[in-house]
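Showing just some of the chains, left in place.
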Amino acid sequence: MSNPEAPLLSEILARPATRRDFITRASALSLAIPGVGAALASCAPNGGTSDSTRAAAATPGAGAAGAAGSQDKMLHHNSDSRLDSTVLKGKHGNGSSATRDATANAEQTAFHRYDPALPPLAKSNRLQLHFHAREAPIRISDDTVVAGWTFEGDIPGPIVHCRVGDTVEFTLTNESDIPHSMDFHAAQIDPKTAFRSIVKNESVSYTFKPKWAGAFMYHCGTAPVLMHIGSGMYGSIVVSPREPLPPAKEFVLVQGEYYLGDAVNGARGFDYQKMLSTVPDIVAFNGRPNQYIKEPIRVKVGDRVRFWVTSVGPQHPCNFHVVGEQFDTVYLGAPPGGAIRGVQTFAVAPGGGMCFELVCDMPGEFPFVNHAFGHGQKGAIGILSVEG
Amino acid sequence: MSNPEAPLLSEILARPATRRDFITRASALSLAIPGVGAALASCAPNGGTSDSTRAAAATPGAGAAGAAGSQDKMLHHNSDSRLDSTVLKGKHGNGSSATRDATANAEQTAFHRYDPALPPLAKSNRLQLHFHAREAPIRISDDTVVAGWTFEGDIPGPIVHCRVGDTVEFTLTNESDIPHSMDFHAAQIDPKTAFRSIVKNESVSYTFKPKWAGAFMYHCGTAPVLMHIGSGMYGSIVVSPREPLPPAKEFVLVQGEYYLGDAVNGARGFDYQKMLSTVPDIVAFNGRPNQYIKEPIRVKVGDRVRFWVTSVGPQHPCNFHVVGEQFDTVYLGAPPGGAIRGVQTFAVAPGGGMCFELVCDMPGEFPFVNHAFGHGQKGAIGILSVEG
């Protein structure tokens, strides 16, 4: 263990749960059960949430003294949580994702378009996946690099594609100083074991067979979950039904929000306090604002287009709409079930996924957008280019 | 009438509606029609909403002078509303729920877990309910007591359970200095009469027969409705279909937001200005943040679990998700209708309710959560513990 602040799982679980009744359990639980420590850690029982939220809301308008004061208060509430300490204070900065690894050589990082095409199915019914949790700078536009916490070095992580009933053998190895974990929404499995947090150089493996078709979010579930999702640890697994849907050009869109803090070594950190204020700076499909305006998604007249859309949040829905088009089908539940027809816009809940289909009857350039236009405006927009 | 500020219904209704055209009607209507006075009272026609909202947003970051100035402005707009006066100024404090009764002996108040189990159906087809509107301090965690406005002394009020077509005979008696009322979303009835506001020591009675199955919100509809819901006057009535659904372990979850103000006598008041800013301090299932982490909901392997979820807001949806599980059924409309299958997360609208089912195939600890993680993080999380 190179990082003296990161807790050993065995060490934490060995602590008597009664020592410091509230905070200690938060710390312990956060390694054992995703999401649990998250809430406990941030939601201090003496009304600390009130203060920390107020701090978050106040930060933009407050003077330096006010902000510092609130920050102290918030940290005080979590002062006994060694896990959250790793994230929210100490050498890694104040509630920012901007660790050393997450900012290393930030300015040399190249931009690349995130390929939205649904990867083809494997021939085998058995998928073997080995992901790595990794801090890395990601260039999300010509002028902005973010201090990312990632799966496999990108935001979002890789698109996974399988069928209902396939066997997914998954391994996560943690290469980061911060504990991480993996929660697949396509898996029905005991999260206490499978989705547990692991520290640096540890691995966790589990196997699942998706029962339902759909676009499912995956994400790190380590406390505070808000911080881990908000710093980029998410992606999408698309589960196709065993009886194929109508032939289509299939694309995967993952809507995520960015709450940017100060730049460190040329990379903007993700700011935990700003996440709590729920007003994002950027909302993007597949991690990069406006990337599919510069390089549209291209199909041909006559194509059926199928969008597998997840909204990973961490806070807001994706009100998905295609300008100049209407969805002939939206699957509210697992395709081919739960279909409604003739839809202009439908909200994908944060933490949820839906499948949208349309037929390209004519050539043109059709922007797809989150029609909550404050969010569309912040980057959740792209172009579907239909060629004749 | 012990409180000289609280209006007599007869007195208010007797006022000529034309006296002071806008504000007076707000006051009168707010006793006659739930929700109506609410809007009028807060939405002063000269753009007052703009100022009061600005005040709300500014309060955290503003200096004392700024906040006081905005507060004055807001109160000025409502200065002729005796009803809202009771709530928003005068002896009860500035836009806070922290009345004398709501804070009495706050520190001696004990914590209790809110039982989420759906109560069994009565043998009779006729339910007789007598609720009391009561101000009371509620301990929502080890360290926080809130100054509640309640039905029957708790937040949420009692869970009601009946069948489609049953007769519900309901009486509300007001024991509070502030006017209150009761709006059941399961009732089809003239709200002008049935949901009317009553003053201290008055009662109102009405009878209804639920037509549709589902989880329905109930709440106080007295102006300003935002304040009354935001201060704890809500709960859930579950209406089962006459033809029983598949056997299941059934639970009731009511998601509500807390906007905390200053402590008075050891109890945090609910803050009307903060409610308008829409960034809550706490989001909780059944009134207490994280309560089902400390004491999980327990079922057994093989059980079908049915969650009747309402989101009472006052502002936000509940994006309901169970970690490590998928809902095999979500009823978007009245069960058994409107069912979709294979769902990871679905949003329950504020003021709405839905029914979620899953089957417990394996033992484990499965956190249920609002997957808008800023809100999950603030307390909308619990554990479904499945024992082998």
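Order of writing sets the chain letters: A and B. Residues in each chain are counted from 1.
Here is the rule we use: contacts are C-beta pairs under 8 Å (C-beta built on N, C-alpha and C of every residue); 3 or more make two chains touch, one makes a residue touch a chain.
Just so it is clear, the model here is predicted, and its values are computed rather than measured.
Student: Considering just this structure file, the complete complex holds how many copies of the sequence, given 2 are shown?
Tutor: Taking the 2 displayed chains as part of the assembly, the whole thing totals 3 copies.
Here is the rule we use: only the chains that are shown with their structure count from here on.
Student: Find the geometric centre of each of subunit A and subunit B from their Cα atoms only, then give the gap between the two centres in Å, rounded to an integer.
Tutor: Here subunit A and subunit B have centroids separated by 31 Å.
Student: If you look only at subunit B, which of its residues touch subunit A in the complex?
Tutor: So the residues of subunit B touching subunit A come out as 57-58, 60-62, 141-144, 260, 263, 268, 277, 279-282, 289-290, 293, 317, 319, 321, 323-326, 330, 332, 340-347, 361-367, 369, 371-381, 383.
Student: Can you list the residues on subunit A that touch subunit B in the complex?
Tutor: 21-22, 29, 33-36, 38-40, 42-47, 49-50, 53-62, 66, 183, 185-195, 211-214, 216-217, 221, 224-226, 229-230, 275-278, 313-317, 332-334, 337-338, 347, 349-353
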